[in-house]
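Left out: one protein chain. Kept in place: all the others.
And now, chain A:
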Amino acid sequence: MDRECAQLLPPVCAVLGDSRQLVADDTFLEKFLDWFKTLTETESSLHLLQENPCLTELITCVLKLKDPSSSTLSFILRLTGIFTASESCFQYLQQRELLNSLFGEEGPLSSALWEEASVRSGWVQGVHTMTQHQSAIHFLCNCGAIDVIFTLQGDPSLFVASAANRLLVHILTFSLQSFQTKPVNIKDCDWPICAQKLIPHLEESLKSSSASRIKQSLKLLTSVFGCCHDLWTEVLWSQLSEPITYLLENEPFNAGNSLVDLFLSMARSPVFSCPECSLWKSASYALEHLNPAQAGCLSAGILKLQECPQAVRMQALSVLLQPMDCVLKAASQPLEYPGLLNNSLSDSATIETLLSCRSSCASLLCQTLAHLEELLYLTYMPVNLPHIPLLKSVVTVLQFGTGLATPASSLGSKISRILIGCFRVQRSALDILGAFSHWESHSVFMGSVSDILLAYLKSPDTSPTVLKKSFQATLKWLVRLSEAPSSRDYWLQTEQFFRDLFLVLQKRLCSHCWEIRDSALEFLTLLVKHLREKEEFRQVLVSSEVPKFTEDLLEDPESYVRASAVLAMGQLSFLTHLNSKIPSTENGNGKEVKKKSIVAQLQEILVTDSEGFPRRAVISVFIDWLRDGHTDVLKDTEQFVSSVLQVVNCDLDWEVKAGGLELAEVFSAKTLGRVGLAGCPYVSVVSAATRSTQLNESLQIFYRVKLFEFLFGALCDCDRPVAQKACSILIALKAELCDENSLKEGLSAEHSFPEAHGIAWLEKTLRRWSSCAEPCPIGIANEAGSQNPNDILLVLRTIDLEGLNKSLNRSSDHIENSPQSLLQDILATVGTLEENEADCY
């Protein structure tokens, strides 16, 4: 703690300990605690207390108060907890008999303030922080605190109950952490006293008739098995497996979700990975007897495990596939598809009942589809999923969703009625359909997937959100298939799909619903980005009306759509031969008017669009173009960059400016790379003279595009991200351009290095540059204003970029966040309160 804080601390403690001087803002207390947490990490807590006796006095003083406020008491409990985490400090306060008064029976436990949830919460948190050494454990056992924590498990405040549960987990794992060897039996071994108290309590709770007590105990065990993988956990399980098995057999539904969490937590622990472990028997029993939703969660968890008996895995897979099997069978004739499961093994009556009911059908299917989707994305899959029939079942769900599936049973008719127009299930099914692209081949796509995707893309009843999912699934398949080695046959088959797709797409681009136009543009952008190298794809796209309609959307009244159209056009313009497709239009006099180039159109949007989104999109397109060497940009890169930076410089949107800076960065890197000054470390070393020439050449280019004017302007910007970015670019440029030798050659001998300057000086210089029409001679930039390449270099060297960078990297409230400021604020607030009090009278 620094001296200033040490001086401020006594009056602050006096204020906090004075019940008449209420601290109005609780956040002060939280900040105060945070500060001490940080302090105790670096300094000895005991030393802190000894050096600042006001802290101990504060604790004593609050304890003596007849009627302390609940917030102050809670604060003191937590503060004491922070100090007593250190054993020496614990002893120090124990000697002063303070701990019993705080955490023992004499403390708030017996006072009326215990009714306040904040006090109970403070007590639990204080104890939790304190329990970092055996002395604390002994203290808790001796003062009856363990029983208090048991009671708090059922606290009406969920925060307190949950914190009490976490505390018990901590106490158990902490007190048992020394048990490295496996004890044979819980009764035989010398378990710590608190563990001996806790385990029977857990046992009793698990056997109780109170659902909330059972759930709390299961949660506690879940946390214990989740965070601790020591051998004693196995003994704990052997002790508690009996009541848990009883629960599973008799109360499977009430405690189902908690049991699922417990089993999964245990299954992830290496302690229980042995196939003979009784856990697997219980898990298997649970898979059989829990309701399908709970069993589905357990199955999904089991199937993600690396270590698990194969039989349990297969059982879990069956549970997960069962709803899909029912759907598949509900829409196909008995011998048409073998189904996903062996009939003799599965009892589908419960699932069929759930699928027949409107409320449960959609939730069960959504949950199952989500679990299966997760499994499809796993890189390591311990069981073989029956991909083809599973895909068929997903397609069937989607067919039911649009009324395309023909029910083969009464269940099918019911499912059909429920799923038609059920967007939730449609979305989930489309998600998983996209995930199948990782597994399946082109022939599968052309078989049934493409048909159902087109049906959804075409249907006027497809909701905007479902349409978006359809686009995403289509994109995943097309990208995946394009990455696979393609054959001529493949493209012949896919060509027709693309033709159909672009017909749909052009209709969607004309939709009256802007969300649909936007989704269609996003899809198009990504499609072109991934497939633009495929000649066949390009040809079908160019021969469609899609590019024309996309260009029309640059004038859409909705700014999101305009932004998406900009991005789409950015990608489309890479297909250079498109340019020849842009038609000429006739003006009123019947003369042909050449349409504006896409660069000009986007530049116009950058200048004129009143909304930020399209302008940001334009900048991002320009960055891509510059980076990827777009032909239109390559024609005259300097002119292009110069004009863009000029426009961006005047833009009020900081994101547009940040985009402009990125463009400047790409441009400078490219320029320096082109002249061999930056980038690759393997480039042959150039002579000093060549380097100087190259540097000069780069400087000239930067000078012509007014790069530094833009960067310096951005450095002075009031938006911190803009200034930060400009600063880092300038630092990089300085490193490249301002090495000693080159500078010496570029500047006259009499020119000495000036002192480092700050922002105010830079702003002044920029003002001079902008006001002065004629360039001034080298070396008098400071006085006369204006610029030439060497002036720029001089400014670059003169300005204290490192200092600026440091201050910009600090958060804007770094001064206000200091502990000193916090202490002053606490004092000031009390002062204000007093003044207000006076005013009141």
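In this section, contacts are C-beta pairs under 8 Å (C-beta built on N, C-alpha and C of every residue); 3 or more make two chains touch, one makes a residue touch a chain; residues count from 1.
Everything below uses one rule, namely that contacts and distances are computed from a predicted model.
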* Could you tell me which of "AP complex subunit sigma", "Large ribosomal subunit protein bL19m", "glutathione transferase" or "Integrator complex subunit 9" is the UniProt name of the chain missing from the displayed complex? => "Integrator complex subunit 9"
* Write down which of A:506, A:539, A:643 or A:692 is the residue touching the left-out chain. => A:506
* Residue, one of A:166, A:268, A:417 or A:757, that touches the chain absent here -> A:417
* Hidden partner chain, touching residue among A:272, A:549, A:622 or A:769 -> A:549
* Structure fact -> Residues of chain A touching the missing chain are 403, 405-407, 413, 416-417, 420-421, 459-462, 506-508, 510-514, 516, 545, 548-549, 552, 555-558
